[in-house]
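I have a structure here, written as structure tokens, and I will follow up with some questions on it.
Excluded from the complex is one protein chain; the other protein chains are retained at their positions.
And then chain A:
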């Protein structure tokens, strides 16, 4: 395996970078979309169930089907990385919109009321009070979405799009175990490191959850 790595470190390094990029870009997009969606689902409570159910259905679409199907809708090329980014963004939103909504709903109504009574306007209350208190729940969702995305990117290689998954397809085509092993290990390590980073960020920004 070491032999394989030394001979192919450029390919592996590039696959790793692609993998990271294809997994994390959707997290950024997905988070940006989920915040307002989750907020709306709480603000207008009749929206909560339709929204959550819609994304529940989207999440249940097999990723491969979505990768293949998206070019038809988006008019993109079948081999375009945009398909993977869009598909994973959809999955991220499916997970995170719900967590954002549940996080906001977990805020004690008495606390929201106290904030209002002290003279917070709606937007500032959301930013200063509700979102920070919802953060532990939101970040738990973010961990799931991140790890899930890192594993899903590999599926993209079946339609010929980058990432560590390409090492799998290469290994299968050549009946060669090394690239498969390297791909699996790097993918797991990547997921573990990403998860750890989120946990560390969470510890830094929510010290109050460890009080008492």
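Just so it is clear, a contact is a pair of C-beta atoms (placed from the backbone, for glycine too) under 8 Å apart; a residue touches a chain by one contact, two chains touch by 3 or more; residues count from 1.
Everything that follows uses one rule, which is that contacts and distances are computed from a predicted model.
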Undisplayed chain, where the name is taken from the UniProt record, one of "ABC-type quaternary amine transporter", "AtuA-like ferredoxin-fold domain-containing protein", "DNA-binding PadR family transcriptional regulator" or "3-isopropylmalate dehydratase small subunit": "ABC-type quaternary amine transporter"
Residue among A:28, A:114 or A:200 touching the omitted chain: A:114
Touching the absent chain when the full complex is considered, from A:66, A:85, A:100 or A:129: A:129
Among A:80, A:169 or A:206, residue touching the chain not depicted: A:206
Positions on chain A contacted by the hidden chain, ascending: 108, 110-111, 113-121, 124, 129, 132-133, 135, 206-208, 211-212
